[in-house]
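The structure under discussion appears below in the form of structure tokens.
What you see is the complex with one protein chain gone and the rest in place.
Labels run A and B following the written order; every chain starts at residue 1.
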Amino acid sequence: MPTPSNKYLRTAFIAGLFVILCIGGFTYKHISELSQTSKVVKDNYSLRNELELIISNLKDAEIGHRGFLLTHDSLFLNPYEESLQKVTSNLVKLDTLIVSNGEQVEKLKQLKGDINNRFKNFDKSFSLANDDSILTRDLLFLLHEGEIRMDRIRADITEMLALEQRLLTHNQEVNEKKIGLTPLFFYGLLIVTLIILLLAYVKMTTDLKALKESNVELEIFEKLTKQSEIVSNTSTWVWYIEDNEFEFSDNLYRLIGEEPQSFEPTLENFYNYVHEEDISNLGEQVNMMMREEELPFTSFRVVHRDGTIRHLKAYSKLMDDTEGDAKMLGVTIDATNEVENYRIIEQRNQELERTNKELSAFNYVASHDLQEPLRKIQTFMSRLESKEKDHISESGQVYIQRMKSASARMRMLIEDLLQYSRTNTSEKEYLKTNMNMLLEHAKTELIDSIEEKHAKIICDDLPTMEVISFQIQQLFINLISNSLKYSKDKVPPVIEITHQEVLSKDINEIKDSLYKYHHKITFKDNGIGFEQAYAEKIFLLFNRLHGKSEYSGTGIGLAICKKIVENHKGVIMAEGHPNGGASFTIYLPFLK
Amino acid sequence: MNSDYINIALADDDEDDRFFFTEAFDELKLKSKVLLFKDGIELMEYLNDSDNMLPSLLFLDLNMPKKSGLECLKDIKATKRLSDMVIAIYSTSASEEDIENTFVKGANVYIKKPNDFEKLKKVLSEVVTTNWQYHTSGLNKDNFLLRL
Partner (left out) sequence: MKLLLKFDFTKVCNAVLKQKLQAHQLKFRQTAFGEIELIDKASEEQLKVFYDDINSFGIEVIEDPKKIVIQKIKDVIVDMVFNERDIQVKTSVYLAEQLEENYNYLSNLFSEVTYTSIENFIILQKIEYTKILLTSEELSLTEIAFKLSYSSVAHLSKQFKNTTGITPSAFQRIIAKRKQIN
């Protein structure tokens, strides 16, 4: 995985390598140029040398020639011959030396011609000298000519030398220029190399430092992981897919009741600890994991060597973006407490359900089985009262009346109780309902007593809300009938129903609600009211503030109200003043 | 409609209730014939025999062994031959929802069994006369809903 720091290093290395290669190349080029120059110089010198040798040899030849002319002694001919040969070999050498220089070649050709002419002159004079032992006019002329030719050769050589000198100087100049730049260039390159090296060093040290730091962090992290694994009863493992090798964290060993790394981390060894009932399922899951490279949450039990059974839960996922071998990272958790808690909750739920069932069974018993005999008693009593009236004494008729009122009360109690339990068990279907409509229905239900008491009901426009309509209608009926029942004698009841939307945080009773807004609906009457001290008590089941003979009632009506409001996640509160009326406030939550 | 007698049937498992029922009709002195059934099975056997004369008014107790009143109601409403009968549910008590539910399922009348004999008489006579009105005054039987 190339990190940025690696990239820098690589660039620095490549740059350094490049620079060094450059240096090598340039050095090689310069050295080869230098050796080239010195060869040129050497060639130059040997050229000069050869040229001078030619002159000296020609002179030797002349001396020999002159000696022979004077003496006719063939002894002088030997040096002459020798010189001739030397000159020839000199010329051959010159040929090889100046082969690359066009101007010189031209000059050499001329020199060769001149030398050739000189030799021809020599040969002529020899042939003349052989005939006469004295100097003839012809011979003199030849000698003169020889002299002129010699001069011309000298001039040629001088020219060649001069040319060579020029070439040498020029060469030297060029070389000096080149060689003069070389140290500067080398120095510059060296500096650049040094800078690169320095940068690389700085980079490497900082990287090394960072590496060290992250190593420390890694070490801390590893230790923390180990600690947290112990504390939270979790463990980790890695599966290297290609090698099919596992690596278990220390705590995984502990989770199955063993010392860390006490056995080789293989699946087979691990399976030894798995509960025999779970082993096939876990095996299936693991096989699936090997195929699909993912292990969904899998629960299984392990049995420690001492017999302890623990519930474990494993989960694993393929590590993505891996450069090297593919591996799966897994977590195994001890979920025993979780499972245990869940089991307890389940058990409690079952208990609750059973209780609820019993309650609804009781509801049924109350509704049907209890009501039926009561109804029959009442009906038979009514038969007795009308059909057998003439056969019963007066006191007997009083008893019948008492029995009738007692059973009527029992009937009322049963019915109210039934209604109370129905607010628990009936279908809870929340529907958007116009509350005005529900209030109208409630009023229709109560129309007889409203008219009888000449009650006046003043009402705000109510909103549309999501409610169990049967229950809210019942709530309205109970609240209105409560106000009607506890009205002042000979004062027509006035019930004011008001509505407003409130912010939950503004109202003390609902400030902790999970809903931001509440509907506040208030039922206020001008009835007999009550002591504020009883404001909470009146909502309790069977709680009555008045004697049975004063006001009929079972003490269930307001308890039903409370239940209904609670079913709607709301709050109901009462406020009263003795003889100053009562008001009931309902807060029902809603979402905007 | 020409017959002078009104045929009435009651299916109720409770002996006392059947007793009150017949006694009430006796005292009402309506021109009526009352058929009694002890449970839903007995009732349906009678109704499904095409030789038998069908009652024009059937009182059904909801809570009966073997076959409940609601099951009978469902079967009756599903049988074309029986769909003309007026059905009165005659039961101890139920929630508002249950009552509405029986109406929705096709009952015409819901009677909560009264706890007073005189009331029972009054209720039964009201059912019979209202039923009679529906039969004689060309009223739409689909709209016949009565709760007492």
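By definition in this document, a residue touches a chain if its C-beta (ideal position, glycine included) is under 8 Å from a C-beta of that chain, and two chains touch if they have at least 3 such contacts.
Source: prediction; values computed, not measured.
*Asks:* Give the residue, chosen from A:L267, A:M437 or A:V491, that touches the chain omitted from the document.
*Replies:* Going through A:L267, A:M437 or A:V491 one by one, A:M437 is the residue touching the chain not shown.
*Asks:* Across the whole complex, list the residues on chain B that are touched by the chain not included here.
*Replies:* The missing chain touches chain B at positions 1-2, 30, 100, 103-106, 110, 125, 129-130, 132-133, 136-140, 142-143, 145-148.
*Asks:* Residue-wise, where is chain A in contact with the chain that is not depicted?
*Replies:* 437, 440-441, 443-445, 447
Note that only the chains that are shown with their structure count from here on.
*Asks:* Go ahead and note the Å separation of the Cα centroids belonging to chain A and chain B.
*Replies:* Roughly 74 Å separates the two chain centres.
*Asks:* Please name which positions on chain B make contact with chain A in the complex.
*Replies:* 14, 16-17, 20, 63, 92-97, 113-120
*Asks:* Per the contact definition, I'd like the list of chain A residues that touch chain B in the complex.
*Replies:* 367-368, 371-372, 374-376, 378-379, 382-383, 386, 407, 411, 415, 418, 422, 426-427, 470
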